[in-house]
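Of the protein chains in this complex, all but one are displayed in their positions.
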Amino acid sequence: MSATLVAAGGSTPTLRRPSYAKYVGGRVLGALGSLAFVLVVNFFLFRVLPGDPARTLGRGRFRTEEQLEAFRATYGLDQPLPQQFLTFLKNTLTGDLGVSLRYRVPVSELILDRLWPTLLLVGTSTLLATIIGIYLGMVSAWNRGKTVDRVWTGSTLTLYSMPEWWLGLLLIATLAVGFGPVPGMFPTGGLHSVDADPGTFGYVLDTAWHLALPVTTLTLAYLADYALIMRSSLLDEIGEDYLVTARAKGLRDLQVRRRHAVPNALLPTTTLVAINLGFVVSGAITIETIFSIPGLGLLATEALSIPDYWVLQGVFLVASAAVILANLLANLLYGLLDPRVRT
Amino acid sequence: MGALLEVRDLTVSYRTNEGPVPALRGVDLTVEAGEVLGVAGESGCGKSTLASTVLRLQPKDATVGGEVLVNGSDVLTLGWGDLRALRWAEASIVFQGALHSLNPVRRIRDQIAEPILVHDPGTSDDEVERRVGELLEQVGLPRARSRAYPHQLSGGQRQRVMIAMALACRPKLVVADEPTTALDVMVQAQILDLLGGLVRDLDLGMVLISHDLSVLSEVCDRVVVMYAGRVVELGAAAEVFDDPLHPYAQALTGAFPRIGDPRARYAPAGLAGDPPDLRTLPDGCSFAPRCPKAVDACRTAEPPLVTPPGAAPGRRAACIRAGEPA
Partner (left out) sequence: MTTTPLSARQIGRRRRNEALRRTWAEFRSHRSGLVGLVVLGGFILVALLAPVLADSDGLSVTRATGGVLEGPSAEFPLGTDDNGRSVLTLLIWGARISLFVGLLATAISMVIGTLVGLTSGFFEGWPGRILFRLTEWFLVIPFLPLALVLASVLGRSLLNIALVIGVASWPGTALLIRSQTLSIKERPYLDRARVLGAGRWHLMSRHVLPNVMPMVFANTTLTVAIAILTETTLSFLGLGDPTRVSWGSMLDDAFTVGAMTTGAWWFIVPPGVCVVLVVLSFTLVGQALEEVVNPRLRRR
């Protein structure tokens, strides 16, 4: 046996320690780069693209040249572009996103105010969609080609092809309004009843009752994605040899799945969930609109009709930042879970 | 007590859209403690199917007949609970392609420890830690490597991990399925050394599967040569290698002048024709279409595996012309 000790292990070049710190550094730098890019896009989108920004921004609102000039001066639009950009950078970095043309309050305040309903709505839906979606994906993959798989994959594909707000409209028409023999059981919109008393348990129940339909809608919309990706990544794993090894070791089939196949298939799914978290605002836009939930999404669609440019710009900035943050989170998580990525 | 492994008239066929395709057609073999049995043959001759059947790991679409006795219990008819208890504790497998046979995202420590904990759930953490370290040293890896992930190891190191893992539950029988494929010649020799040493030290029984007869001749006590799902020759390793009786074995020995030539695996020199198509096997001897010595009689009936006239006792060949003067 001693003879076999020769040259094994020891001096191989692969001994390098996995450096998670270095990996994190690279990802953070990348995210900062994206953030800088988003700031530039943001600036150009609202100031350069439409020609004379003062005219477009204040479309139809100014009758005299003086008013126009005053508007320009207020927003620094009479300055040269580079100067404007610096001001924009300084303001944005200090949290000054301008003042809403409609509400006459700072955009940052508006956004903070509207953030919570959106987070509540999207957070709950994501959580539910993740759990249900992963479960459905697993069931489909284990029963590939059987009736269960066909039914689930067919339904998830159909959900995937559906505008989520249309599904919401259908739910309103049936479960909120009532249709034929079905009585209406849920409110058609809003976040609270007018007479609900904040701080009580009843208030919480009332909120949950109001959120039931919008959360159901978003959950159904999201879970299609998760179910499909979980199914395909699990099918990828099922063909792998290390599962045979696990069976050979004497593990039950259930243990083989739980300990080896599922955790490994969850890697890509986790990433997708994290990335999707970034699309919080995007996902909320239509659903908040049809259910009149006072969140960021509704803020954006309301701003569209004015158009309230600084609000739009603020929401756009928050939406982009959320995506970048979520991407970073996904990368860091992936690096933590999958040792192959780090080295 | 009987043999460690006894395979009796084992048949395996895979269900396909074009009907059943045979992979093994009546294989018999035995392995005793302290003995290394070599199994040689081209890709597709049924070697790997044989390896997986030993622990009933064959794919779901396989139909199996015959008996596979590990330590006297028939693996093929055992209840699931008993089968799981037998797996890895009585017999274990060193799979080919260690990169894919190890879970890529778990430390090798956990993967070696897993079977210990499955078969003996009460084992304390310290005990598991000690055992994993021992096993790694036994296969010539430093204890510190236990924290590594598979992709951080070289091919030879990964194969050593596979061997350490196979020994985790102190099995009496180890099946090594092409353990040296895809390794360079130096490392191949080290791994074979290691396996030979383990058999001696631990009094294991081992089935060593390889396409490379010269690899087998170095380590094995006895060798079987397989062709198209059948054993076509069997005997002491040195005798089979030096004086093969079956024309296919003759081609194999001629075809592998040295170990580690990857080309040889796909194109055995001196052997014309394609590997057999198991869907449409010819009547009579399945090797006849490629055989330089085939006569009309070869194409009518499949020759039985018998000791040819003039051969040493214990040697067998499935060829009607075996034993004829060359």
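Things to note:
Chains: A and B, in written order; residue numbering restarts at 1 for each.
As a convention for this text, a residue touches a chain if its C-beta (ideal position, glycine included) is under 8 Å from a C-beta of that chain, and two chains touch if they have at least 3 such contacts.
No experiment lies behind these values; they were computed from the predicted model shown.
Taking the full assembly into account, the omitted chain touches A.
Among A:117, A:250, A:278 or A:295, only A:278 touches the chain that is left out of the view.
Think of the hidden chain as still there; on chain A it touches residues 33-34, 37-38, 41, 45-46, 49-50, 56, 157-158, 160-163, 165-166, 169-170, 172-173, 177, 179, 188, 231-232, 235, 239, 278-279, 281-282, 285-286, 289-290, 300-301, 304-305, 307, 312-313, 315-316, 319-320, 322-324, 327.
Simple rule for what comes next: only the chains that are shown with their structure count from here on.
With each centre defined as the average position of its C-alpha atoms, the distance from chain A to chain B rounds to 52 Å. Residues 1, 3-10, 12, 14-16, 18, 240-242, 244-252, 255, 259-260, 263-264, 267, 337-340, 343 of chain A touch chain B in their complex.
Contact residues on chain B toward chain A in their complex (touch as defined above): 52, 55, 57, 84-89, 92-93, 95, 97, 100-105, 114-115, 118-119, 138-142, 145, 149, 151-154, 156-157, 160, 165, 190, 193-194, 197-198, 201.
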